[in-house]
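Removed: one protein chain of the complex. Kept in place: all other protein chains.
We just call them A and B in the order they show up, numbering each chain from 1.
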Amino acid sequence: MGKVFKYTLIDLARNRFVLGYALLMLALSQGLFLLEDDPMKAMLSLVQVVLALVPLIALVFTVVYLYDIQEFTQLLAVQPIARQSILGGQLLALATALLVAQGFGLGLPLLVHAPGPSALMLSLSGSALVLVFAALGALIALRQREKARGVGMALVLWLGFVLVYDAMLMWLMFTTSDYPVEPFVVPLAALNPIDLARILVMLEIDLAAMMGYSGAVYKSFFGSAAGMAMAGAILISWVLMPTWGAFRVFRKKDL
Amino acid sequence: MRTLLLLLVVLAIVAPARALTWMHRGGGDPTLKNLLLSAAPGDTIVIEGTVAEGALVIEKRLTLWGRPGAVIDGLNEDDALLVKADSVEVRGLTFRNPRRSNLDDKAGLKVANCTGARIVGNHFDHCFFAIYLSGAKGALVQGNTVQGRPGEEESMANGIHLWKCSAARILDNWVEYHRDGIYFEFVTGSTIERNTTMHNLRYGLHFMFSNNDAYMDNHFERNGAGVAVMFSKQIVMKRNHFLANRGASAYGLLLKEINDGEISDNEFVDNTTGIMVDGCNRLEVRSNTFRSNGWALRLFANATGSSFRGNTFAGNTFDLSTNGSLMLNTVEGNYWDRYTGYDLDRDGTGDVPHRPLGFFTLLVERQPYAMVFSRSLFVALLDRAERLLPSLTPEAMKDDRPRMRPPGTTAKVEKPAGTVMARRSVPSSMLFAWLLLACSMPYFAAHG
Partner (left out) sequence: MAEPRVTCEGLGKRYGELWALRGADLTFHKREVVMLIGPNASGKTTLIKCLLGLVHPTEGRIIVEDTVIDARAPQPDYRNSIGYMPQISQFPPSLTIAQLFAMMADVRGLAPDQLDDRLIAELGLDRQLDKRLSTLSGGTRQKVSAVLAFRTHPTILVMDEPTAGLDPVSAARVLKEAGALRDGGGTVLITSHLMEEVEALADRVAYLEDGALRFLLPMNDILERTGATRLAQGLPRLLEQMNEPRPTH
């Protein structure tokens, strides 16, 4: 696994898309902090960008990259190594490359312009999103043979997580407002990794409002050690489950 | 020392007409109680060490000076010290152990029905009520420190409590870990300046039925709620700091049934709600700064005839919210960091009105749990749509002359007229930038 990881990472380190991602994030975050007089405001804009853009890029890039090296993966599978090592090395390298690019493009400017718990939480949540959506991307790329359909599925999945899920949840909340379903809204939202990441960041940035009448619920839900552990567990299972699925598919797959 | 005391006593006997200074050491003879009885009006008593004689009463014009470390211990009997005479001065003493009673209000130092009391530089250590002025006129309370203990706020009464007083001056005091920091009920013509109240269970400062008062340059931090002003008229509130008053029913400033108040140049930071306005008339809210609050301003529909001008709203989760559709107040010439308009004629005022009430604000007003969607993409899109085509937010709820930059700041660089349009707000252009990116993704994917 280490060997595949090493050379895939060398390849990714010079990948134009990865470099472009790092520079794009750097331009975005740096630009926001320079254009806005108020670092707080820049931070808030950045949150929205990160929460939408990071999953999209992690997802689409993972899918596209895995399709592009499909034939080379075949050649690797003919070598005397286990398939798990091949996929493991490739996924690890993808995750590392994306995380490093993001650390450079997002983490660094945050550290320079707005060091503090909010910045830390944004970086951590962004990293978690990278891992979650890279894992989902791997699952899509391995299950779906055609590249065009795979990319299409990735976009649909992204749209679902970033927009449709919230829309449906909100619709549910308002159509059933006669029943005491509200307490379920927070756990339901927390099941969506993008929402969960957003809530974690908001608990730092919008703390004042979160402490309001409804906010006490979030604070008790996520503010406690048990809550944070639960949030971490949800994110980790969002990484592990698709990864496990991807390995399962890849082990049996006809290449 | 003993000789000095003897000398003083001799002097007191020899020249009874002149003001004398008495020394008293805690536990010494005569007792302070006796001394308070025997001293003549106008005399000064200097106190050393711990006086543990239980409740003390002053019934004539005396000055009590504590030397460093001097303590009055009430032994849980009654008020530790009760002042019933005019023009008494109490200075430099530490008070402890008045009786704790929920039936009658016992205090470290109580001033009852007299004029011109001066309470300066004392320390109140874990007293039930610390300073209690009842029916006092023209009292001065300055530079005292009033401290309860963390975790015991529940069993504490108010720090500085005024009832039916007038022309009081409450200056430079520090109050923490009590129920209310400073409490005014039926108090008129008084000022509260440069005080700090922190960590109090209920309010940092609480007004009830008190008219024509002013509080300036105070600091209210991490109280259950910052300041509550209720059922009062003509209150002036200037240059105060309301910080981190957070909680389910916490406000920086709660205004209930207030008429003709002035609120200017205050700073509201990190509060769950900056100002809550409930049933107020003719308020003038001017040049305040609201930063990083949950709700900067919550305006109930029963507030009328008030004006909100020249305020700065930045980094709040919600700038403004209301529970009704009617708007009988003026909101004009404020700076809103969410404003996305432009200023073609370069007069510093935006050319299109700003609607501070977002769609999401209304959602959360109706369904508090919707807060979970704060700053989600879906909400951002809904908010944008609502601002472009208002359908749910009250038509009158808008600022027709939004400022392009916060009051008090000047333009950094005058840009040539040609690039004016470029100065759209950053977040909106960001939104478009990444939407564009999102749409171009499949292209990259296909040609990557």
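By definition in this document, a residue touches a chain if its C-beta (ideal position, glycine included) is under 8 Å from a C-beta of that chain, and two chains touch if they have at least 3 such contacts.
Here the structure is a predicted model, which is why all the values come from computation and not from measurement.
Looking at the complete complex, one finds that the omitted chain is in touch with A. Contact with the undisplayed chain is limited, among A:Leu26, A:Met40 or A:Ile81, to A:Ile81. When you scan A:Val112, A:Ala226 or A:Leu255 for touch with the missing chain, the hit is A:Leu255. Within the complete assembly, residues 3-4, 6-8, 10-15, 68-72, 74-82, 251-252, 254-255 of chain A touch the chain that is not shown.
Keep this in mind: only the chains that are shown with their structure count from here on.
Per-chain Cα centroids separate chain A from chain B by 43 Å. Within the complex formed with chain A, the chain B residues making contact are 244, 246-250, 270-273, 291-295, 314-315, 317-318, 337, 363-364, 367-381, 426-427, 430-431, 433-434, 437-438, 441-442, 444-446, 448. Every residue of chain A that touches chain B in the complex is listed here, in rising order: 17, 24, 28, 32, 35-36, 38, 40-42, 44-45, 47-49, 51-53, 56, 60, 63-65, 68, 147-148, 151-152, 155, 162-163, 166-167, 169-170, 173-174, 177, 182-183, 185-186, 189, 195, 198-199, 202, 206-218.
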